[in-house]
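Only one protein chain is missing from this complex, and each of the others stays in its spot.
Note that the chains are named A and B in the order they appear, and that numbering of residues resets to 1 at the start of each chain.
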Amino acid sequence: MTVETAGHLLVETKESGDAFLRDALTLAGTGRDVTLLLIQDAAGAVLRGHAPVERLTEAGVRVLIDDFSLRQHAGAVADLPTGVRAVDADDIAGLLLAPGVRVVWH
Amino acid sequence: MNGPALLVVIEHGYRGSAEVQFSDLLYVCLGLHSRLGGADLLLRGGAVSFAVEAGPVPPLRIGARLLETAPDPRRSLARLLAAGVRAWADEADLNHRGFTADRLIDGVAAADGAELAAQWPEYQRVWFL
Partner (left out) sequence: MAVAGTEPGPFDWDLLIALTAAPFASDVVTTVLRLLDATLRRGARTQVWACGYATALTQRSLGLFKPADVLDLRAVFPSTAAMVGDLLREYPESLLWQVCRFCAEDRGALEHIDGVPIRSFSRFAGRVAASATTVYIGGA
C-alpha cells in the first residue's frame, strides 16, 4: 500500500483533540492537501465514534489510523468507520519522508 | 515568505512554580522566535489565561524558603510582544473560562483559533509546544 503524500500531515495523539480536528477541517477548506493520522490515544477516540470522520473525509481530509495503536486500544480494522484507513509504521515513515511534507503534531 | 517562519501553539496552562520557575513554554517560545526566523503565538485551552490581566500571585513558602521565582506569564508575554511576536488568544476558550476579550493584556488579540488554521500554510512550521 502506498500512502506517501506531501502537503500537510496532521498527527493527533490525544483522545480529545476536537480543536485540532477542526484545524484539519479549516486547513482542508483552503484547498490544501491534508492527511490526518490518528495515533496513540486518538485511536481510541475513533473507535468510540468521537472523531468526526465523516465531516473530515467529506472535506477532503485523508484520515489514517495507526494499526498498532488501534490494536493497543482493543480495536480491529473491521471496527473502523468508513473512510478511515489503517497504516503501519512503514507507511507512517513514508508520510514523514515525503518531500515537502509539513508535519503538525498534536 | 515575509512573515515569521513559525507558529507556536500553547494549550497547557500553568504547570507549576517549583519545577518550572523561569523556564515555562513562553520562555521556550522566545528562544524559538529569536533562533528560527521569528514566531507568532496562539494561546488555546488553559493557556489563554496567560493573556488575561490579573493581579500578582503571592510567593510560595516551602519550609523556610520563600520561592519568589515563580513563572510570570504576563511578564513573559510582554517580553514576547516587545520582541515582535504577534499573539492571539482563542476566543472560544476565553469565553469558556469566563473571560472576555477586554480583559486581554495589551497586544494580545482574541481570535478564532480554528480559523487561524487557514493561515498555517503561511508558516514554514506549526509547532504545538
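One rule holds for everything that comes next: a residue touches a chain if its C-beta (ideal position, glycine included) is under 8 Å from a C-beta of that chain, and two chains touch if they have at least 3 such contacts.
This is a predicted model, so every value here is computed, not measured.
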Residue of A:Leu25, A:Ile39 or A:Leu80 touching the missing chain in the full complex: A:Ile39
Candidate in contact with the missing chain, chosen from B:Leu25, B:Ala70, B:Val85 or B:Val108: B:Leu25
For chain A, the residues touching the chain missing from this view: 11, 13, 39-41, 68-69, 72, 89-90, 92-94, 96-97, 99-103, 105-106
Where the unshown chain meets chain B, residue by residue: 23, 25, 28, 31, 35-36, 124-125, 127-129
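The rule we apply is simple: only the chains that are shown with their structure count from here on.
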Chain B residues touching chain A - in the complex, by the definition given at the top: 11, 44-45, 90, 113-115, 117-118, 120-121, 124-128
Sites on chain A touched by chain B in the complex: 8, 19, 22-27, 29-30, 32, 102, 104-106
